[in-house]
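Below you'll find the structure, written out as structure tokens, and then a few comments.
For this depiction, one protein chain was excluded, whereas all remaining protein chains were kept in their positions.
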Amino acid sequence: MRITGTFIDEISHDIPHQNWGPREWEKDFQYMQAAGIDTVIVIRCGYRKFLTYPSDYLISKHQCYAPPIDLIDLYLTLAERYGMKLYFGLYDSGHYWDTGNLQFEIDANFYVIDEVWKKYGHRTAFKGWYLSTEISRKTKGAIEAFNSLGQMCKQISGNLPVFISPWIDGKKAVMAASGNLTKEDAVSILEHETEWNEIFEGIHQNIDAVAFQDGHIDYHELHDFFSVNKKLASKYNLACWTNAESFDRDMPIKFLPIKFEKLKLKLEAAGKSEYDKAITFEFSHFMSPQSSYIQAHHLYNRYLEYINTI
Amino acid sequence: MRITGTFIDEISHDIPHQNWGPREWEKDFQYMQAAGIDTVIVIRCGYRKFLTYPSDYLISKHQCYAPPIDLIDLYLTLAERYGMKLYFGLYDSGHYWDTGNLQFEIDANFYVIDEVWKKYGHRTAFKGWYLSTEISRKTKGAIEAFNSLGQMCKQISGNLPVFISPWIDGKKAVMAASGNLTKEDAVSILEHETEWNEIFEGIHQNIDAVAFQDGHIDYHELHDFFSVNKKLASKYNLACWTNAESFDRDMPIKFLPIKFEKLKLKLEAAGKSEYDKAITFEFSHFMSPQSSYIQAHHLYNRYLEYINTI
Partner (left out) sequence: MRITGTFIDEISHDIPHQNWGPREWEKDFQYMQAAGIDTVIVIRCGYRKFLTYPSDYLISKHQCYAPPIDLIDLYLTLAERYGMKLYFGLYDSGHYWDTGNLQFEIDANFYVIDEVWKKYGHRTAFKGWYLSTEISRKTKGAIEAFNSLGQMCKQISGNLPVFISPWIDGKKAVMAASGNLTKEDAVSILEHETEWNEIFEGIHQNIDAVAFQDGHIDYHELHDFFSVNKKLASKYNLACWTNAESFDRDMPIKFLPIKFEKLKLKLEAAGKSEYDKAITFEFSHFMSPQSSYIQAHHLYNRYLEYINTI
């Protein structure tokens, strides 16, 4: 199973910025292309007060900061130049979904979707939407919200595809800033199936693909969870993608590039379950030959050697 | 607002050492100069048993280790070669100020100031003093100590300027080794003003400048706190500098270089409040083209592009 898509982690929650300008970004799209990537996903167009594009709405209504550069225009230009599809990630207000501020998030994004479509909807690389707020079973209250956001994205854009990338509430689902690497109260495979069946039931009409993050469970659990994910996605007619995390959740430094063998295990598990597509979080920090993390340069080489043999 | 000064973080509290020799340091002074830096501040001449210079006093009386190289002589030589001013940071014993060991710190530094002035006071780049122990409102007991250390520095050196760089006790004022990024009990703007008014009242006669660290508050709080800082500094006739932190306090890795946009926001807030000078903590790890953190290389480029446009 080859990686054909990557998130672009601007604005980042927890991965330090690389401070790239347009020249470094263009070079990265070239490296992505050489590795077989045809899809880039802007993980979120804004987070709290930081923005990827100069949004009149968010700047005037939510006191967001005017960004030094319009990254959305840059990424669309590069995607067009290198023959890639761009998925657009919605705004993350940082008002957490599970604390009753759901409506705030939905309302803001209704304006954002409208503004963004007017601004960038005509661009040929604009090929879909990503609902950026990460959910898991503990945020089941988000079903309605996801459904209505997906619906709006599809309606405004002539039914462009929408996808989500939730996490499995496994043993490694701990806060990034926490000192711990694992927790005791991980979800069972049965609970996972029951709860996601319910979530998919509520959102499948306005979602086209689901890309579960693959890093919160242990390697020997991959097959069981992936089988359930595939079964559920098929039941609700969703494309089943894997979000193959290319950073390592097992190390005290949060986060550096993953050991190649681990990435390989995860991709092979997804292939075995006949997933439809593999994307990664994310290429530019963790797999790029120009990453600030030199481990990523070697991961790129190991990965390219690998895909040339399969 | 341009950065014209930087700390040199030797001996470091919490930033891993780069293991540079004289050749790397000379190159860094060249990079600093190219970025418009005219002032270097040795953050502390010693910390616990590690020293920047071979202090007979600290080695014989406090069992400190003889350093492999005299960094003070090196930095003075480079400052002279590249036309910079050097501020000398006092000794930090690691006996914390707020636990009753204040007198220990003061006594040690009385000897250090005397020794250092005899050793390096004639050097043309020696242009001022930095009281290295960081204080905030919780260390108000330090007023007398700061006052008497500042007084001694000024008396021995023919009134060379003395500055301090305290932190604002904001939401991000957490321990570096802690797993958390923020805390609940942040200071209010009113408490900040009241308490620093009292501190400045006690020390202003022997302090020339104050450079509050700018990283412990949120970006939207910058203007309010900076306005108060400027007002208080003016009231007590202190130069008002900003210590523009070039590392990112919002990330689980503590600490990597800051996102350029954040640095820009902070510098602009200081400019808006008509601060007198901007220094940074610190160039060599977080902004240098030869930093061990590659993100810093790009930050340097972004920063240079920026100052060429303002």
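Should a chain be cited, it is by its letter among A and B, assigned in written order, with residues numbered from 1 in that chain.
The definition used in the following text is that a residue touches a chain if its C-beta (ideal position, glycine included) is under 8 Å from a C-beta of that chain, and two chains touch if they have at least 3 such contacts.
Given the structure is predicted, the values throughout are model-derived calculations rather than measurements.
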Item to complete: Identify the residue among B:Ile143, B:Ile156 or B:Ile253 that touches the chain left out of the display.
Response: B:Ile253
Fill in: Hidden partner chain, touching residue among A:Trp241, A:Phe260 or A:Phe283
A:Phe260
Worksheet item: Touching the missing chain, which residues of chain A?
Response: 179-181, 219-220, 248, 251-253, 256-261, 264-265, 293-295, 298-299, 301-302, 305-306
Discussion item. List every residue of chain B that touches the chain not included in the displayed model.
Written reply: 12, 14-21, 24, 49-50, 63, 65, 67-68, 176-179, 253-255, 291-294
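We take it that only the chains that are shown with their structure count from here on.
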Worksheet item: How many angstrom between the C-alpha centroids of chain B and chain A?
Response: 39
